[in-house]
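Below: the structure, in structure tokens.
Removed: one protein chain of the complex. Kept in place: all other protein chains.
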Amino acid sequence: MISNTGFWAFLRRDLLLINRRRGEVASPLIFFIMAATFVPLATTPDAELLKDIAPGIIWVMALLATLLSAESLFASDYQDGSLEQLLISPQLIVMPVLGKVTAHWLTTGLPLTLVSPLLGLLLSLPTDGYLPMMAGLAVGTGCLSLLAALGAALTVSLPKGGLLLTLIVMPLYMPVIIFGSATAQYSIQGLAWTGPLAILGAMLALAIALCPLAISSVLRLTTIN
Amino acid sequence: MNWNWFYRMGSPRWFYESTSRWLPWLAALTFVLLAGGLVWGLAFAPQDAKQGNSFRIIYLHVPASFLALAGYFLMATAGAIGLIWKMKLSYMVMKCAAPLGAVLTFLALFTGAVWGKPTWGSYWVWDARVTSMLILLFLYLGVLALQYAFDSKDVGNKASAILALVGTVNIPIIYKSVDWWFTLHQPATIRFTEAPSMHPDMFQPLLVMILGFYCFYAVALILSVRVEILARERKTSWVRERVKQATQNTLGAGL
Partner (left out) sequence: MVVGPSLLSVKDLCFERDDTQIIDSVCLDLSDGEILQIEGPNGSGKTTLLRLLTSALTPTRGNIYYRGKALSECRFEYLSDLLFLGHQSAVKVTLSAEENLSWMTGRSTVCEELLSALDSVQLTGYSDVPCYRLSAGQQRRVALARLLISDAKLWILDEPFAALDSQGVALVEDCMQKHLDGGGSVVLSTHQPVAMKAVRRYSLMDQAIQGAV
């Protein structure tokens, strides 16, 4: 009966819902900046040392920020019964799922990418590294969002699923982290950084193709029981 | 094609009764292989030219690493069979393969660390293979944690089966990425390549050990699946019958 089951409908609705509670968008961003500030305090303010580890730190913080925000991806839909309604819609639920994940990326991955130069500045990342880092983050956080959504779907019915989500998703993040921070590191070292970026793009393509399918079958399993 | 054998295999009772028959033989074979391989490898194989006696830990390390990875694929395959054909037995296999694989992965990491100390001078080195093994352990732990997080066993089984399958898609990517990462960062001091051609006198006992580990894995898996079967089918008449017989036998022996 519900005809609002397309990609755009869900993207629009989730953006509208998030727009009504903007605090939720700000939290991962503030976490991202705050946590990275601690690294020079805990290690050294030495610019030479910081610049080597800056890409890695930025990527680990982006990973944590994505994971922190992922729990809420399906939580409210699960609690108020919207997810159950989605499951009995006549259409395939792959596109709605992709719409929801896109909304998640637009409100976490994209803002993280946009504020990352600020972190680069704090962690004395050489200016050559800014553009590659942002390009890497833009593509890589897409993968992070898709995989986090899979974890969120698996743990949606669990009362304290947040930590478990982190546990099961983190090992899957390994390739994204490796190639993501390599993109920035290559450019700092003066190497061609488009190589690792292309691999990130390939991973994103694979994730877009497979994750929504996996997420929809997982939701069928975990939502109703 | 006749699929009867396939569905019969899915019956826990059939599995339990048929394994009862040949499990002792398999266990005996495992014992012979492991004991023979260990004595051969530890006492009779020649010393390594560079590493001396410390290399002998490969007789545990290599088979454990083999089984750790193969075990993950077995677990995921069992999960996939369960999801597709809704077979209870294959979920039981998956459930039992998870802790077994995690322990083997841990054993591989542990023996690797012990071996690393004399060879590399440190218990832990961020070598590509060691790192991949560590991630494999994390994957196992994730599957295990998810399995037991749900109130309903059926949902836990299905959810962890899907996670195991996702991991299977990811494992080749993880291995390749870690390999690539390693070549990027490899410090010159620990350049370590395994001798491409192992002397046959060293290699033959290793082969026996690998075979022995495979058999051991099979025995351990079958034993734990049998326990799982008894636990889940405890209300059925055939299990009750068995328990009754077993208690009578022990009572008789006790008197």
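Things worth noting here:
A and B are the chain letters, set down in written order, and residue numbers restart from 1 in every chain.
Note that in this section a contact is a pair of C-beta atoms (placed from the backbone, for glycine too) under 8 Å apart; a residue touches a chain by one contact, two chains touch by 3 or more.
Everything numeric here is computed off the predicted structure, so don't read it as measured data.
By the touch rule given at the top, the unshown chain touches A, B in the complete complex.
If you put the hidden chain back, the residue from B:153, B:199 or B:244 that touches it is B:153. Among A:88, A:121 or A:213, the one in contact with the hidden chain is A:88.
Against the chain not displayed here, chain A makes contact via residues 1-4, 13, 16-17, 20-21, 76, 79-82, 84-85, 87-91, 220, 223-225. Touch with the hidden chain on the side of chain B covers residues 152-154, 232, 235.
The rule is simple: only the chains that are shown with their structure count from here on.
Taking each chain's centre as the mean of its C-alpha atoms, chain A lies 33 Å from chain B.
On the side of chain B, the complex with chain A involves touching residues 135, 138-139, 141-143, 145-146, 149-150, 152, 155, 158-159, 162-163, 166-167, 169-170, 173-174, 176-178, 180-181, 184. Residues of chain A that touch chain B in their complex: 150, 154-155, 157-158, 161, 164, 167-168, 170-172, 174-175, 178-179, 182, 203, 210, 214, 217-218, 221-222, 225.
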